[in-house]
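Of the protein chains in this complex, all but one are displayed in their positions.
When the chains are written out, they are named A and B in that same order, and each has its own residue count from 1.
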Amino acid sequence: MDTMKNLNDMSIAQKGSLSVMIDKHKKTIVAFLLIIFLFILGEVIVSDFLSVGQVLLTIKLSSFIALFALCQMIVIAAGGGGLDLSVGFTATLTAILTAVIMDGKNENLLLAILVALAIGAAVGLANGTLVSYVKLPPLVVTMAMASIIQGIINVYTAGKSITGKPAPILQTLAAQSTGVFPNILFVLIFMAVVVMIILNKTRWGLKLFGVGTNETNAYLSGVDVKTVRMVAFVISGAVAGLIGLLLIGNMGTAFKDMGSSYVMPSIAAVVVGGVSLAGGEGNYFRVILGSIFLQTLTNLLVALGWGDAGKWLGFGIVLFVLLIAYVSDRRKR
Amino acid sequence: MSKITNVSIDSIGSSMKKIGLKQEVSSIMILLVMFTITAILQDNFFEPNSVVRNINAFAPLILLAMGQAVVIISGGLDLSAGAALSLLTCVLTYVMKQDDPITGVYAIVIAFAVAVLIGVINGIGIGYLRIPPVILTFATSYIWLGAALFIRPTPGGETVKWFKVFYDTKSAEGVPAFVKAIGSVFQPALVLVLVGCLIWYVISKTKIGRYIYAVGSSNDSAYATGINTAKVQMMACIINSVFIFLAALFFVGQNQSGDARMGDPMTLKAIAAVVVGGIALTGGRGSVYLAIVGALILSFVNKIIFFADIPNAYQTLVSGLIIIVAIAGSVAYSYINKKAVGKESK
Partner (left out) sequence: MILEVKGVRKCFGGVVALSDGNLVCRLGKITGLLGANGSGKSTISKIITGVYNADCGEINYNGQCVKYKNPNEARLDGIAMVFQNLSLIPDLTVWQNIVLGAEQKKGIGLDNKSAKEISEKIINKLHPGLDINKKVNQLNPGEMQIVEIAKAISAEPRLLILDEPTAALEQAQVKNLFQYMRELANQGVSMIFTSHRMWEVMEICDDVIIFRNGENVASIDFAEEGKDADKIISYITGDAKKSECEIVDREISGEAVLSIKGMNYGKHLRDISFELKKGEVLGIGGLAGQGQNELLLALAGAYPDMKCEAEINGRKIKLTKPVNAVRNSILLVPGDRQLEGLFLKDSVYKNTIFPKLALKRQPLFIPSKKYRMECENIVKTLSIKTHTIDTPVGTLSGGNQQKVVVGKWLSFDINVLLLADPAKGVDIGAKRDLYQYIVDMVKEKNTSVILYASDCEELIQYCDRVLIMYEGQIVDSLEGCNINEDEIISASMCVKRTMEVG
């Protein structure tokens, strides 16, 4: 083992900073090429695939994937095999509950936001506590949490129709466009900037990456590893809660499965973006590219008439292949 | 951090025997309590009809939990089990034609081949490509789901008439008399569970059976001893697939149809059953038969709760809560137990 480690050092040391730079951007380039490839493929197979309207629509739809992928990225960055399978369900729950609160009026929006944040943070706190302090596998915890939230939704919606409407502001933000650009794009850009500032400019962001990169070093440097991981889940939950508001803004009404189908793409987007599942990394720009790729793939498969089956099969295979490319640990022992 | 935490593990190590024993005993005790409570609450618990109903309700989870247990003991985790189950029901009902009894045989052969293929793909990913099992099976679960949706976009399909033999021998047509005779004594669901137990019994006596524990307990040590760890992990995935296949036979016999989404909730339940049975999620420890105990405990708890006349809508919520409480409880229990025993020995 020691030999291996030392050899690795050597090879790292020999690489110049230029090739390191290329290495750094390799995954961005791959994600870009994949998107372009899909668009060209789409244009060849289905006519009228590569139009301005289509591209903008793709960006709009992929914004939601990208927002969910943000939750995922933060949890993954904290390391320890973190993943959050409950995000889509949390969003659905807040959408359904805040629909009633808002009742189509802007003045109720503030209360709705607070409720959404509170619900999301509570879910995240439960996830984070079970993962960090009870030391359960994140996937099992968040999967169970998803089933609990689905249960709450089922109870709440049992025997009655879901009432309520989003505040008009939300509809403007999520569903409408300014000129040709969908407003959700600006929301996404705003989020991306905020996230990159938090992750790269604040001490919390630095701690998060530290914990993900090398938990022993972070721990010995005096960082409370457990708390940082728990907070990552809380943030993930809170953001998911807010996405619930945007989802209902986009759809106009809330319904039972509005968020659940985003869970898989949110994880796949992170992997397509080449963000390490081992933690300690977080490049939201690449994650957004990953989301666009997945949405383009969906569009293509829908255009081919393969529908849901093709979408899930395609996502599954893409994720599988990229796991082999990025995650596989075929080192000689 | 492993280097640091490792040390505290050896101090606990010496007292492991007591715990191992205690955990097994405690899960069996819990099962007995649950059994008694159910027997008291359900008036006709011991009547043949309700025994049959209970066996039918519990058997699939038992099978899936045993399969999952094999993977978990080998150091993995299979999140694709539910999706694989769905896919197999779709494959079975896709191949079978109602009026052509021989298609039933084709269906079984093809579905078995698909099951093995599923195991091989998961096994290659986990064993040979060394992708973390959780994320790998998360990815493959969507491949199985997509494939199942391709075959059967909406629930449905047909089966041959004799296929009911896997659910209820009496109502199956075109089945030899002796099979019916056996079926009238032993429930088909029970037979499937016994077949599963037999398969594991045989495997546990072979090298693979022992190596599954070795690899799950310490992958590096096993490798250093010259064991082909990748192959062992793949075998564990294939064994799991066979158990899923048995469960699929039961479901198709029962429902006479395939459904690309029916297995989804089963994955988590099976994992929970394994944990509740007292098998460590870290691998290498615990008997596969404990998964049966865990599955029964979960099933009885479910039953007890629904005696309280909870509306149907609460079902997902309650079973989700049970699972998370059960998992957190078992893990916390074994942790507290370890600490207590550790102090005692000092």
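Assume a contact is a pair of C-beta atoms (placed from the backbone, for glycine too) under 8 Å apart; a residue touches a chain by one contact, two chains touch by 3 or more.
Not measured: the values here are computed from a predicted model.
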{"item": "Sole contact to the chain not displayed, among A:51, A:163, A:178 or A:202", "value": "A:202"}
{"item": "Residue touching the undisplayed chain, where the options are B:30, B:131, B:214 or B:248", "value": "B:214"}
{"item": "Contacting the left-out chain in the complete assembly, out of A:106, A:163, A:176 or A:217", "value": "A:217"}
{"item": "Missing-partner contacts on chain B, residue numbers", "value": "3-4, 7-8, 10-11, 13-17, 20, 202, 205-207, 210, 213-214, 216-218, 221-222, 224-227, 284-285"}
{"item": "Touch list for chain A against the chain that is not drawn", "value": "2-3, 5-7, 9-10, 12-13, 15, 17, 20, 201-203, 206-207, 209-210, 213-214, 216-224, 280"}
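Definition applied: only the chains that are shown with their structure count from here on.
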{"item": "Whole-Å gap separating chain A and chain B, where each centre is the average of the chain's CA atoms", "value": "31"}
{"item": "Residues on chain B engaged by chain A in the complex (per definition of touch)", "value": "1-4, 77, 79, 125, 128-132, 134-136, 138-150, 153, 220, 223, 265, 267-268, 271-272, 281, 311-321, 323-324, 327-328, 331-332"}
{"item": "Chain B-facing residues of chain A, complex", "value": "81, 83, 130, 134-137, 139-141, 143-152, 154-155, 157-159, 215-216, 219, 225, 264, 267, 277, 306-317, 319-320, 323-324, 327-331, 333"}
